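Apart from one protein chain that is not included, each protein chain of the complex appears where it belongs.
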Amino acid sequence: MKEIVFAGFGGQGVLTSGLIVSEIAVSNGMNATWIPSYGSAMRGGTANCTVKFGNGRIFNPAQEKPDVLLAMNTPSFNKFIDTVAPNGTVIVNSDMVEYDPKVREDVKYVDVPCQTLAKEINHSKGANIIMTGVILKSIGEFTDQQAIDGMNAMFDKKGKGKFKEMNTKALKIGLTQI
Amino acid sequence: MKEIVFAGFGGQGVLTSGLIVSEIAVSNGMNATWIPSYGSAMRGGTANCTVKFGNGRIFNPAQEKPDVLLAMNTPSFNKFIDTVAPNGTVIVNSDMVEYDPKVREDVKYVDVPCQTLAKEINHSKGANIIMTGVILKSIGEFTDQQAIDGMNAMFDKKGKGKFKEMNTKALKIGLTQI
Amino acid sequence: MKVKVESLRCKQCELCVVNCPKDAITFTEEFNEFGYRTTVIDDDKCIGCGICYTMCPDGVYEIIGE
Amino acid sequence: MKVKVESLRCKQCELCVVNCPKDAITFTEEFNEFGYRTTVIDDDKCIGCGICYTMCPDGVYEIIGE
Amino acid sequence: MAKARKIPEIAKKPSSFCPGCGHGIAIRLITECLEEMGQDTNVMFGIGVGCSSLLGGVLETDRLHCLHGRAGAVCTGMKRVSPNQMVVSYQGDGDAYSIGIGETTSAAYRNENISVFVVNNTNYGMTGGQMSNTTLPGQKTTTSVLGRDCAITGSPIKFPELVSDQFNVAYAARGAVTTPAEINKTKKYIKEALTAQLNGEGYSVVEILSACPTNWGMTPLQSVEHIHTKVVEHFPLGEYKTREAK
Amino acid sequence: MAKARKIPEIAKKPSSFCPGCGHGIAIRLITECLEEMGQDTNVMFGIGVGCSSLLGGVLETDRLHCLHGRAGAVCTGMKRVSPNQMVVSYQGDGDAYSIGIGETTSAAYRNENISVFVVNNTNYGMTGGQMSNTTLPGQKTTTSVLGRDCAITGSPIKFPELVSDQFNVAYAARGAVTTPAEINKTKKYIKEALTAQLNGEGYSVVEILSACPTNWGMTPLQSVEHIHTKVVEHFPLGEYKTREAK
Amino acid sequence: MGEMIKGNHAIAEAAVRFGARLYAGYPITPSTEIMEYISWRMPEVGGAFVQAESEIAGINMVIGGAACGVRSFTASSGPGISLKQEGITQLYDEELAAVIINVVRYGNGIGTLYSAQCDYLRETRGGGNGDYRPIVLCPSSIQEAVDLLGVAFDLSEKYRTVAVLMTEGALGQMMEPCDLPEFIEPKRYPWGFDGKYSYKKVGIFERDSMKEAVAMNEKNAVIKENEQRWADVDVEDADYVFVSFGLPGRSTEGAVEELRKAGHKVGIIRPITAWPFPEKAFEKVNPNVKGFISVEANATGQMVEDVALTVKKKFSDNKPVYSLAYVYGIPEMEKIQKDYEKIAAGEIKEVF
Partner (left out) sequence: MGEMIKGNHAIAEAAVRFGARLYAGYPITPSTEIMEYISWRMPEVGGAFVQAESEIAGINMVIGGAACGVRSFTASSGPGISLKQEGITQLYDEELAAVIINVVRYGNGIGTLYSAQCDYLRETRGGGNGDYRPIVLCPSSIQEAVDLLGVAFDLSEKYRTVAVLMTEGALGQMMEPCDLPEFIEPKRYPWGFDGKYSYKKVGIFERDSMKEAVAMNEKNAVIKENEQRWADVDVEDADYVFVSFGLPGRSTEGAVEELRKAGHKVGIIRPITAWPFPEKAFEKVNPNVKGFISVEANATGQMVEDVALTVKKKFSDNKPVYSLAYVYGIPEMEKIQKDYEKIAAGEIKEVF
């Protein structure tokens, strides 16, 4: 079973990113859970969700020890870095996050300038999709095609199929970052 | 400890009658409880209360086995006759109640035409006071003077002292009925 | 008879008595089971106008009609 | 300086910018800690009228007065 | 020419209201109208808590004893799932205008297609005569023993006026069950209210000024007199919102 | 001639309202008035549940987060035992006019000597933009996804109008926090309301039309425009009941 | 010995004398006389009386009064108390002191006017959302009602919590002699609002729930340790111990006296605090006791759960616990005695 935490500002698309991963897992016959954090402070602040997936039963859907952390901004990095499983992966939005890798020396860091990359392909809202690709690659559980199909199926269901091409492009960029 | 049930139509003054007896007991240093019956049927129907008094502690204030039953109307007689303690006394408003003494042969019946008697002294609302006198006499716990003083003290407290003379007269009539 | 009277229901409120346009209703000396005086209609005076029916809160009257 | 600006509080709503009668307010290229662009006042244009204070929902401005 | 008149079948059981209580006349008028409209076997009542609860022993129709004040909501629920049945709420002034003011006004606000009858006897009858939102200025009740002081407690609420002025309702009126003439007028209002519902026009309300001899400490005749001399002064009779279809 | 202006001491902490939210202006106006009247350290707030709850992190005054809708009752309790302090309720439209309609109208009905400020943003902001009793006809919300259908849900409630017409209140008005001119007018209304209370004249209410860019899906500037073109059509600005003392 | 007085009137007068200065409520039988009495009495002493538009408004006005540090209370029954649950959990949550009087009447839903004890589980576990536990006091006589009302005010302020005086319809309606308390000077507590923000508070979104949970458990532990109240008779050598509160408890005390006279080794614990439940009372009980018998006026047996939990906690072996639930009213002493005999004879089985 894999556990991934997606964290960032509200608006950075981390909840959607989590949803894409969970959908890919389910469309490939696995179990998955997606759970957002929500608390008393609603306005402003950070958003995050935890996705777990795998072939067995998923007991606790809540965040425990993520194998992968996506940190889209500095507060998120700081909030979750201690929870990452030993030998886990931390995927960092290097356009925004400054960090000291010494805080955890037992994890692998992957720096991705996802906002810059997104701008480059003229898909300003695609940074989260790029990062989804990075995550999927880093997990290595799904083929690129499975990833692309799963993502597009999800957006289709949400009635957001029209961005298919751009999203596919963004995901592919992510898939090639590691 | 003595237990008395006062029962009749609403408006026949049975609650007041019970109050008088309890007040006399308390003003003579005894314990007393007065408890009305009240239930879901509020409009119309019967009213009744239970008074207990004596020198010891009164445990259950509610009606159990009355030593004395005052029955001001037929429904009340029928409702309570079975509960009267063996060798108890049943004081009956013979102006209104028709009954078969065979329903209970182990109790003593005292018939008092209290409404007629009240009319005779021009105190149309005094029937309950007359019956209070009868009850007090039948219990035999208090002197006539204790009874009269206790009753008047109660009415004084209620701001109804002005009927003192008529009430005294009515009580005295009751006290001489047995 | 123009009006049927179900005296058992009467609560002696007097509303019929004072409103009858023909003063046809009076109280009897009888008490019903609940201790209320009951009414009686003077059929000669009564015109079957139905006002007693209208006024009575307790359904004592039924106007027979023609 | 006629107006003190506490940029940390700005949420980039633009209400001050459009209401300033002297067009004295513009957005800078800076982001504050919460990710919002902040405003700057052109002191030469500013007449200290206080409208920016009136419009700002977030207490960014203080009018110094005389 | 005598016309046959008889208590409607669905309300023919004897009631336990006090002598001279206006509730008895009010419910008869409502059931008469339903009968005349052929709706007496196509009706469900939401009954408030108060002396109206005594209708439980009278009415032989579908009826729910609603929680105190909530008939406006209960009747909304009933009507939304039973658009083809008549839904009638029958409440007291305390029930409808105090504890239930939220539900009562909200049903009016939504213009819910129900008919609401409020028996206004200017006090909480069932619980022994406390002040209500319709108690008259200076009226003595068990919670205003020196007479109601409107400077502290507010002045009598005028619900038919309020809904007519503020909400988009189908019909609103105030009648009294005091004299043959007023009773007949009140019956017309009730018929209008029920007709509005039958035609799907929306919310209708009739407030019915009604005697409470027991808690007013008056005879039934004095009570009627009191309504005509004092109560109507604060609660003018008549229609406040007439049906547009008319 | 520049006049010094500064956020009142009691409201100087930064808020967490969304960008362009009208709440921030509304609370500043109220606290400014209190300060100008010398009452800023003689005041207690009853705060409703809604985005107004975010004031918990802002206001440095006595304040109780009232249960949703109940500020009218809580403030009544506070004022009755604290006649010499200013008691202010600060609520949203959902809080005051839906769940709290009973408490809100009843406080007005009693002419309770309190000042009530209702921030009307035509939806339930805090919970993510559901329809409220002030939602405009046709307005899309998360519980009226096709646009509000007033035939089923009722039409926008007009509270200042309602209390002015139906109850004996001291002061009622509606303002907006959209432009310098409207904000200044609204501040005058607020001052009038607070003065009424200070003088013991009774109930005062000011409804404040306010932007909710987040749930309206608009920018702050579009929101202001929306208020002027659409919202005021249903909620006319102005005074509905002026103070008699004036 | 005082004068004959009605339970509800005694409670109302006592509240005034204890310095309560705000009452807000809505009429409901059998509690209404409290409000009726207060309606004229409170103005006499310069206090505030508000006839609220509903029970919800009533409890929220009490919240307003309590927020100002003024002794504030309300009374109701049956469905009226149900409507106050949200307010009660808030009083607890805001650490406001207030007293709620529940003159318990029988029944689910709209209910009846019978006297009963059917709200035990709700009052002791809290019918509102969350984990709060109000202090619950249960009088068995008018004198005790008056005395416990004073305790209720004191404890609610000492611990900054809600206290419920859980009395019964019959106790509200009956009369017996009662000494009323002396007048005490009304106070305004420093944690109450004064308009000056003397007492600081964090906003709802700034609170730390985890820390508060710890603090709440600590506070509850202190109350449990210090505030258990009960009366007991003859428990040290008892074969069977009755547990019963309020008027049924009083009747059971009589039954115990009778049973003892007849040679039965029985005793009684009469809880005076229902929460905290008087667990300590069980420490005195004969370790070889054969069983405990809960006597209550409700339909399902409610307090019996606390009896069983306490017995489990306090005895190393598993003692049987019996339930006599008499639905409503006050059980007759004779009835209790007869049912006791059935229990002793094995005809009535234990429920726990």
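In this document, chain identifiers A, B, C, D, E, F and G correspond to the written order of the chains, with residue numbering beginning at 1 in each.
The definition used in the following text is that a residue touches a chain if its C-beta (ideal position, glycine included) is under 8 Å from a C-beta of that chain, and two chains touch if they have at least 3 such contacts.
Since this is a predicted model, take the numbers as computed values, not measurements.
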Of the listed residues G:13, G:53 or G:93, which contacts the missing chain in the full complex?
G:93
Hey, which of F:73, F:131 or F:212 is the one touching the hidden chain?
F:131
Among G:26, G:49, G:73 or G:106, residue touching the chain not depicted
G:106
Of the residues in chain G, which ones touch the absent chain?
56, 78-79, 81-83, 85-86, 89-90, 92-94, 105-112, 114, 118-119, 121-122, 125-133, 204, 207, 209-210, 213, 216-217, 220, 298-300, 302, 305, 308-309, 311-313, 315-318, 321, 327-328, 351-352
Interface with the unshown chain - residue positions in chain F:
49, 53, 65, 67-69, 98-99, 101, 124, 127-128, 130-131, 133, 142-146, 153
So that we can see where the missing chain sits, which residues of chain A does it touch?
19, 22-23, 26, 29, 31-36, 38-40, 42, 58-62, 64-65, 157
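We adopt the following convention: only the chains that are shown with their structure count from here on.
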If you tally contacting C-beta pairs for every chain pair, which pair wins?
F-G
Chain A and chain F have mean C-alpha positions lying a whole-number Å distance apart equal to 42
Centre distance in Å when chain D and chain G are each reduced to the mean of their C-alpha atoms:
59
Of all the residues in chain E, which ones touch at least 2 other chains?
17-18, 99, 101, 133, 153
So which stretches of chain B touch two or more other chains?
42, 44
